[in-house]
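Just one protein chain is left out here, and the rest sit where they should.
For reference, chains read A, B, C, D and E in written order, and residue numbers begin at 1 within each chain.
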Amino acid sequence: MTDVPLTYEDAPAHAVRTAVALALAEDLTPLGDLTSALLDPTITAVAQIVARWPGRVAGTACATEAFAQVDESIEVSWAVRDGGAVEPGTRIGTVSGRLAPILTAERTALNFLGHLSGVATLTAAYVAAAATGGSAQVWDTRKTTPGLRALEKAAVRAGGGRNHRGNLSDWVLLKDNHIVGLGITEAVRRCHDRWPARTVHVECDRLDQMTEAITAGATAVLLDNMSTDEVTACVIEADRLAAGGRRCLLEVSGGVTLESIGAYSATGVDLISVGRLTDSAPILDIGLDIEPTS
Amino acid sequence: MTDVPLTYEDAPAHAVRTAVALALAEDLTPLGDLTSALLDPTITAVAQIVARWPGRVAGTACATEAFAQVDESIEVSWAVRDGGAVEPGTRIGTVSGRLAPILTAERTALNFLGHLSGVATLTAAYVAAAATGGSAQVWDTRKTTPGLRALEKAAVRAGGGRNHRGNLSDWVLLKDNHIVGLGITEAVRRCHDRWPARTVHVECDRLDQMTEAITAGATAVLLDNMSTDEVTACVIEADRLAAGGRRCLLEVSGGVTLESIGAYSATGVDLISVGRLTDSAPILDIGLDIEPTS
Amino acid sequence: MTDVPLTYEDAPAHAVRTAVALALAEDLTPLGDLTSALLDPTITAVAQIVARWPGRVAGTACATEAFAQVDESIEVSWAVRDGGAVEPGTRIGTVSGRLAPILTAERTALNFLGHLSGVATLTAAYVAAAATGGSAQVWDTRKTTPGLRALEKAAVRAGGGRNHRGNLSDWVLLKDNHIVGLGITEAVRRCHDRWPARTVHVECDRLDQMTEAITAGATAVLLDNMSTDEVTACVIEADRLAAGGRRCLLEVSGGVTLESIGAYSATGVDLISVGRLTDSAPILDIGLDIEPTS
Amino acid sequence: MTDVPLTYEDAPAHAVRTAVALALAEDLTPLGDLTSALLDPTITAVAQIVARWPGRVAGTACATEAFAQVDESIEVSWAVRDGGAVEPGTRIGTVSGRLAPILTAERTALNFLGHLSGVATLTAAYVAAAATGGSAQVWDTRKTTPGLRALEKAAVRAGGGRNHRGNLSDWVLLKDNHIVGLGITEAVRRCHDRWPARTVHVECDRLDQMTEAITAGATAVLLDNMSTDEVTACVIEADRLAAGGRRCLLEVSGGVTLESIGAYSATGVDLISVGRLTDSAPILDIGLDIEPTS
Amino acid sequence: MTDVPLTYEDAPAHAVRTAVALALAEDLTPLGDLTSALLDPTITAVAQIVARWPGRVAGTACATEAFAQVDESIEVSWAVRDGGAVEPGTRIGTVSGRLAPILTAERTALNFLGHLSGVATLTAAYVAAAATGGSAQVWDTRKTTPGLRALEKAAVRAGGGRNHRGNLSDWVLLKDNHIVGLGITEAVRRCHDRWPARTVHVECDRLDQMTEAITAGATAVLLDNMSTDEVTACVIEADRLAAGGRRCLLEVSGGVTLESIGAYSATGVDLISVGRLTDSAPILDIGLDIEPTS
Partner (left out) sequence: MTDVPLTYEDAPAHAVRTAVALALAEDLTPLGDLTSALLDPTITAVAQIVARWPGRVAGTACATEAFAQVDESIEVSWAVRDGGAVEPGTRIGTVSGRLAPILTAERTALNFLGHLSGVATLTAAYVAAAATGGSAQVWDTRKTTPGLRALEKAAVRAGGGRNHRGNLSDWVLLKDNHIVGLGITEAVRRCHDRWPARTVHVECDRLDQMTEAITAGATAVLLDNMSTDEVTACVIEADRLAAGGRRCLLEVSGGVTLESIGAYSATGVDLISVGRLTDSAPILDIGLDIEPTS
C-alpha cells in the first residue's frame, strides 16, 4: 500500500484527537455499535475510501484517528492527502483490518472527511473564481462550526485559502462598536500601546474611514459591504497613501459570492474574506467501499 | 422584556453546556478578547438578535449559554424560540448587560444560532416540499457535524423533521456488509435475540430484499437509492404483506432533493431521510444589532 | 503465553479508556503510589490473575487498559475472556513486566474485574434460574452504577443477559406519569409520530392497560409488579390479540428474585428485567498472584 | 418545606459535580429523554423521595446536583441527610418543579441515592455487629467501585464506618511483595525516611511479623486472614510491646462477615476492614412518588 | 462591604474556571479536607485577605472562583483588584461564610493570588526600572508555567507589562532554525503569503540580519542577546531605514535584568522581553486572617 505524507499545515494533533474522541463518544454511548456486534469478530476486510464527487480533500488525519481510536490494529494509508484534488471514483485511501470495528468507525471517519473536504472544495472554488479577476487571496472568517475551528481553518488552507485571525486572541479587529466614543485614530493608538506588534485591523464602511485607519497605522482595513466601485476608489486612495511603500492590506468582506468574487479580485485588493467557506459549505461526498476478506 | 419558554424537545442541557464551553475556549485561548479589552468596562448595551433571512430558529439555548459563560450577569430573553418561523428583520431575542462581554460572546452565540437555525430552516423546507406530495415524514441521518450530534438532531426537530436513530447504540440497522454470509432472515433473527424489543431496520436495494426483511420481522426497511417507480412497487407489496395490519415502516433514502421529495412522498412511504439536513445546510443569517446604553 | 480474543460485544473502547483513566486518577492523586516507590525499579514479575470464586468473567479489557495506562510496557494476556466461566483457581490471565507498576495498577484492574465479573456472574445465575421455567430472556435495567453504564451493560451481555434500553435516548418507555391526562392510546400515538420507528414500551399495572397498549401499537409492554397468575392472564390475552401474528413483547418487571424467576419464565413472557443485576451484584473475587522474577 | 443541612463530612463538591455530569451524559446521549419530551412542558409536580426499605441514607448531595444539572429551577429539600436512619415509608426529601425535567433526572438521582445509601446501610450493619463484641471500628478498603471512590468513602462515614487510606498516595501499606528482599525492618525504615510523618502500615500473616513491624515503628499492622485465636495472641503481644504506652493500631482484615465481626471485635483490635462495604453492597431501595400539580 | 470591579483585561472566565477546578481536584482527591471535617459545620467566619509584602495584585478572579467552587454561598468582595498596588497590611479583600469551606478553599485561593501577584509584582519592578532609562515597554514571553498561560499573561498586564504573542498560533516568529536554507528575505515573503496580515517577527543576532529583515517587511525584529552598544547601532540603522515613516518595532531579548533594563530602555528600542516575569517570579506573600463569627 502506498502512503502519502500529510504536510505540516494540517490541524494540530491534539485538536484532531479531541474532536475524534467527542465524535465517537456521541456515536457510541452507551452500548456501542449494536449492529456490528452481530458480526463474526474474526472477519477482516479491505475498504477503499473513494470520492463520489470532484473536489479537494481535507480531514485525512481525522479519519486515521477515528479508525485508530476504535481499534488501534486497523491500518489506514492514503493515496491523496489534504489539499489533493479528486474526481468521482478517485481512491483517496485504504483501510484494512477487522470488519466490525471498520464499520463502527466508518460514519465518524466519513463525517470528518466529508465536512472538511467540503470546506476545502468550496474554498478551492472561491480561490479559482478570484483568480479569474486578479490575485486577491481568499480568506476564511470566525464564522466556523462550534468546536471545529482548528480543523475547518486547516481545511481552508488545504483548499488554497488563507486564514483570517484564528480567534479573538490573535489580533485586534476594531468594529463600529469598539470605536464609538473613541474614534478610529485613538482606538488604533490604544491597540498599538496595549497589544504591541500585533495586527490591528479596522472595519470601514466608507473611504474616509479607511483613510483615517491607514493614517493611524492600521495593519489592514476591512472594506465592509462595499460595491466594486467603492472598493476601487479605496484601492486608488490606499495606493496614494502608500506612496510607493508597502500598502496597507485591503480586505473585502460581506456577501461576496462565487459570481462576484472575480470582480472584487480585479479591483486590486489583497484579500477577500468569505464566511460561507466554513459556515455553509456542503459536504464533499466520500464513501467507503468495503470488501470482506475472510 | 417578554420571554418565550423553550419546549422540552431541545437538546439536553449538558450537551449545550459542553458544546458552548468548547466553542468559547477555541475562540478565547489564550489571551481572551483583545479588542473588547480596549473598551471602557462600565459601558453597557442592549442588543437585538435579529433574523436577516427568512427561516426557522434553533439554538437559542446555546446562545443563552454562550453569553452566560462569558458573563453570568448578561440577561438574555427570547421573543422566538426553537421552531419559530422568522422573516428578515424579525427580532428573535434581546441581550442586555456590559458591552465588552456581549461583544466577546457575540460570534460564538451567532455561530450556534446561525448553524442550528440553518439546519432547522433546511429541514422545514424539506418538510414543506414533502407535504406537497403526501404525508411522509422527513428524517435526519447520522451524517451530522462531528461533536454537534445532539444539537443538530434537536434542530431537525425544531424544523419539523423527525430523528432517525441517534447513534449506533440506539437501534440496529443492517446494511449489506452486516448481512453478507448470513442472509437477511437470519440476521434479523439474531437482532431480535441479541437486542430484544429494539428497532430492527434493514437496508434494501431491491423489492425481494424488502419482502424478505418484512417477512423476517423488521421494524422498518430502508429503500436505498430507488426510483419513485421502484418505491411505489415496494409500497404496494408492503401493503399486501401487512394484510390490513400495521405496515412495516418504509423509509426512502439516498439522494432525495427538494425537487424530488414531493414525488417520493406521494408514493405513500412513511419516511424520507435526508443527509443534507445536517451535513450540508447553509447557515441562516442572524445578526446582533447593538446599541450602547451608557 | 496464550491469548484469547475479546468478542466485539464488549463495551466500546472509548468507554473503557475513560473509566480507567478516572479510576487511576482517584487512586493516584496527587503523589502516586507511595509504597511501590520504595521498590527497586528494575525488579520484574509475572503475575497470574486467578479466580477465587466460581462465576463468569467480565471486564478484561478494563484490566488490560489499567496496566497499560500505568506502564505501557506491561504485557497482559488472557486465557479467559468476557463471558467465560471460571472455577476457584482458574487462571484468567497473566501479567508480566516491572513489579512496581504492576502493583500500582493491581487494585484498579481488580476492582474493574471483580465488579464487572460480579455483574456477569449474577446475570448468569438469573439466566440459569429463568431457564428452569421457560425461555424468557433476562434483562438489565437503567439501575446501573453511575458512570459505569456502558461497562455494566456489557457485563450483563457477558453473563448471558440482554440489555433493556441503554438510556433515556434509546427508546420510549411510558410510565404512569407520562400518561396522565393523555391516556395510553393517545400517548402511544404521539410516540409513533414524534419518534418514528422507535421502540414504544408501555408500563402496565393491569391487564386492561396491557390490552390498550397492545391495541395502540406498543412494541412491548412492561407488566409491573404482577403475580405469576396475573402475568399468565396477560400472556393469554396477548396471544389472543396477536391472532397468530407476532405477539407484542411481554416484559415482567418488579421484585423478581432468583427464587421466583423460574415461575415467571414459565408463564410464557418474553423477557424478565432485574434491577439487581447491576445495582446489587456482589463482586466476583479475583486475585493477582505475583512472583517477582528478578 | 423543611431542609436539613448536610454536615461537612460529605464528599467534596467537585467530586459530586463531576460524577453527576458523567452519569447524566451516559443517560441522555445523544437525544435526551425521548419520553419526557412528549409531556406538556408547563406541567409541574411535587415529588417525595421515600425510603422503601430500612437503612441509612447517603448521597443526598448527588441527588440535589442531578436535579440541578438537568434544570436549575427544580427545588430540592431534605428531611433526612447523609447518615440519617430511615424506615420503609420515611420521607427523605421533596422535589418540586417542572415535571418533565424531574422525570429526566429521577433515575440518575435515585441511582446515586440507592447505591450510596446501600453502602451506608451495609456499613451501619457491620458497625452494629462489631459493637456487639467490642469497640473495634469498621473500616472500608480501596475495593471501591471505579470512579466513585470519594462518594463511597463518604457513604461509609455516613454509615458510621471509618476510612482506610483514600488511595495509594495517602499512606504506605507494605504487603508481602513490597517487602521481599528487604525484610520488614528495613522496609519500614525506608518508609520513615522517604515518606516522613506518614502512616506506615504493615500487612502481617504471622505474629512474628507483627512483632517485627511494631518494633520497627509501624503505625499500624494489618493482621491478614487470621482466626480470632491468632488475633487474640497478636493483641496480647502488642499490648506487651506497648508497655503501657500507645499501642500500635491493630487492624483485622480478610473475609470478615456480619456473623464473625463481633468475635473479631471482642479480641480487642482497633479496627476491622471490610471490602464488601463498597464492593458488594446491595442498594437501599428508595423511590420517587410524584404528584403532578398542574 | 465595598467591592471593586475587575477590569476586562483579566484572564477569560473559562480559563479561570478550568484552572481552579483542576487546583481544587488536586488538593481534595479523594476524601476532601479531613481537618475541616472536624469542625462544627454551623460556625461562620469573616476573613480578610491581606498583603504581607508590598507589590501588585493579580488573580482576584481565581480566588473568588476557588471559594465559589467549594461553597457557592461564600461571599467574596475586593478592595483591591488586579493591577492595584499594595503595602504590607493592605486589606485586599474580604471573605465571609461558613468557616469549614473557607478553610478548605484557603490554600488554593492563596496559591493563585500569591503566584499571579508575584508575576504582576516582578513585572511592575521591571516596568519601573525600564522607565528610568527610556520609554521601552516590558514584554513577557512564552516561558510560562505549563497550564497557566492565560492567567500569567493577564498578570503581566496587571503589572503594567505587555504581552508578546500568546502562543504559536498568534503570529510568526522566525528563528535561526526556521530560516536555514531559505534566508530571511524568502522566509518573510512566505510568511506574508501564507499568513497574510499577521505579525512577522524575526530573530536577529547581527545588525545585517536586522537590516535584511526590515527590508523584507518584518513587523518586528528581536535583537537577541546583544550589548547595549550593538542595540544602539541597530536603533540608528532602523531609524535610517524608516526614513521618517513608522519604524519597524525593535525588541531586545535575552538575559535582561532589573539592573540592565534601564540601559536597554535608553537605547530607544520599543520593547524588552523578559522570560523571568513568568518563569521565575517569586510569589507575593498574601495571607488570610480569619475570625470566627459564631
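In this text, contacts are C-beta pairs under 8 Å (C-beta built on N, C-alpha and C of every residue); 3 or more make two chains touch, one makes a residue touch a chain.
Note that this is a predicted model, so its numbers are computed, not measured.
Undergrad: For the chain that does not appear here, which of the shown chains does it touch in the whole complex?
TA: The chain that is not shown is in contact with A, B, C, D, E.
Undergrad: With respect to the chain omitted from the figure, which of E:Ile92, E:Ala124 or E:Leu148 is a touching residue?
TA: Per the contact definition at the top, the residue touching the missing chain is E:Leu148.
Undergrad: Please identify which residue in C:Ala13, C:Leu39, C:Val119 or C:Ile290 touches the non-displayed chain.
TA: C:Leu39
Undergrad: Check the options D:Leu249, D:Ala263 or D:Leu288 and report the residue that touches the missing chain.
TA: Missing-chain contact among the listed residues: D:Leu249.
Undergrad: For the chain left out of this view, which of A:Arg56, A:Arg107 or A:Arg149 touches it?
TA: Of all options in A:Arg56, A:Arg107 or A:Arg149, contact with the hidden chain holds for A:Arg149.
Undergrad: Can you name the residues of chain D that touch the chain not displayed here?
TA: Answer for chain D: residues 137, 139, 162-166, 169-171, 194-199, 201, 217, 219-220, 245-246, 249, 251, 270-271 touch the chain left out.
Undergrad: On chain E, where is the contact patch with the chain that was removed from view?
TA: Chain E touches the chain not shown through residues 19-20, 22-23, 26-40, 43, 45, 62, 99, 103-104, 107-108, 110-112, 114-115, 118, 142-150, 167-175, 177-178, 180-181, 187, 190-191, 194-195, 198, 276, 279-283, 290, 292.
Undergrad: List every residue of chain B that touches the chain not included in the displayed model.
TA: 25-27, 29-30
Keep in mind that, in the parts below, only the chains that are shown with their structure count from here on.
Undergrad: For the chain pairs A-E and A-C, which is connected through the larger number of C-beta pairs in contact?
TA: It is A-E, judged by the count of C-beta pairs in contact.
Undergrad: Same residues or different residues where chain D meets chain E? The copies count as same if more than half of the interface numbers are shared.
TA: Because under half of the interface numbers appear in both copies, chain E and chain D meet with different residues.
Undergrad: Centre-to-centre on C-alpha atoms, which chain is most distant from chain A?
TA: The most remote chain is D.
Undergrad: So how far apart, in whole Å, are chain C and chain E when each is placed at the average of its C-alpha atoms?
TA: Each chain reduced to its C-alpha mean, chain C and chain E end up 51 Å apart.
Undergrad: Centre to centre, by mean C-alpha position, how many angstrom separate chain B and chain E?
TA: Centres of chain B and chain E (C-alpha means) sit 44 Å apart.
Undergrad: Going by the contact rule already set, what residues in chain E reach two or more other chains?
TA: 25, 29-30, 163, 166
Undergrad: Quick one: label the inter-chain contact graph as line, ring, star, complete or other.
TA: It is complete, because no pair of chains fails to touch.
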